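The complex is shown incomplete by one protein chain, all other protein chains being positioned as in the whole.
The block that comes next holds subunit A.
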Amino acid sequence: MSMQAALPVAMIPGNSIIHRINPIAKLVWVVGYVVLAFSTQNIVVLYSMALFALLLAPIAGITKPLLKGALILVPVGSSLLALQIIAPAVERPWTPVGEIGPLTLYGDGIYYGFVLLGRIVASLLLALVMVMTTHPSDLFTSLSKLKVPYTLNFMLAMTLQLIPVFQREVGIIMSAQKSRGMKGKGFSAVLPSFVPVFVGAIERVQQLSISLESRGFGSNGIKTSYRQVRGRPSDWVIGIVGALALGGLSAYSIWRGTWNISSDIVFSPLFVVVTFVISATLFFGVVLFAVFLSLKK
């Protein structure tokens, strides 16, 4: 089909070392990453995690799609930083470091801003690496080996797999309505584009449930999978090392009371102002770009 609205986070087929790691081992790492990211406030740890995830990308051959998927971080991250500088999420008193127009900039929130950003960046990058290198079926096959009920697996799998289907559907519907002269923006475009999508979705789910039941979905017995997933010794090593390292660091962080090193780092007023200007510019740049795109015919 023409409107290949390729999902930015779809799996990128490949046979790299990362691709071949057992999905459970990867899942351990992702979960470990999230736990560690939210139990520490140490920016060195957080950005090392992000860097590590980033380094996996060239190994897996997914650098370009990963960076594309990570673009979502630009508006999120820049708004986060900018907000923390003008309205720190720490207790007053705040120390003003500069003024831009009506806005007073404070240095107190910037560390916390970087922590928040680091958590998101680290977790998202590793999660993207995992999603982009793991066939959904493999993940669910592995999960069912761990005795996760297959109906639950199926629901997860369907949710993931239907997204590209619907994206394609939306593409076709938008093409069809544009061919009828629909302007493709504003409120007038909502009904013509969404009614067919929803009706199509409901019909699809109905058909799916009928076809599933006709193939014995819900019957008892052990489910097997067409795709075989192996757990090699190396997978065990990766999984266990991940669990120990990330779990250990999390425990250490919690023991150190979030391991906050903000007192060791002094951000110069100039750095704060520059960071604010850059992040605010990026954020408004993204907003303006989105407005521009929506206004463009």
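In this section, a residue touches a chain if its C-beta (ideal position, glycine included) is under 8 Å from a C-beta of that chain, and two chains touch if they have at least 3 such contacts; residues count from 1.
Here, contacts and distances are computed from a predicted model.
The UniProt record for the undisplayed chain lists the protein name "ABC transporter ATP-binding protein", from the options "V-type ATP synthase subunit B", "histidine kinase", "Peptide/nickel transport system permease protein" or "ABC transporter ATP-binding protein".
Touch with the chain that is not drawn comes from one residue among A:S16, A:S79, A:T104 or A:Q177, which is A:Q177.
Within the full complex, the residue among A:L55, A:L71, A:V90 or A:L191 touching the omitted chain is A:L191.
Listed by residue number, the positions of subunit A touching the unshown chain are 2, 4, 6, 169, 172-173, 175-184, 191-196, 199-200, 203, 297.
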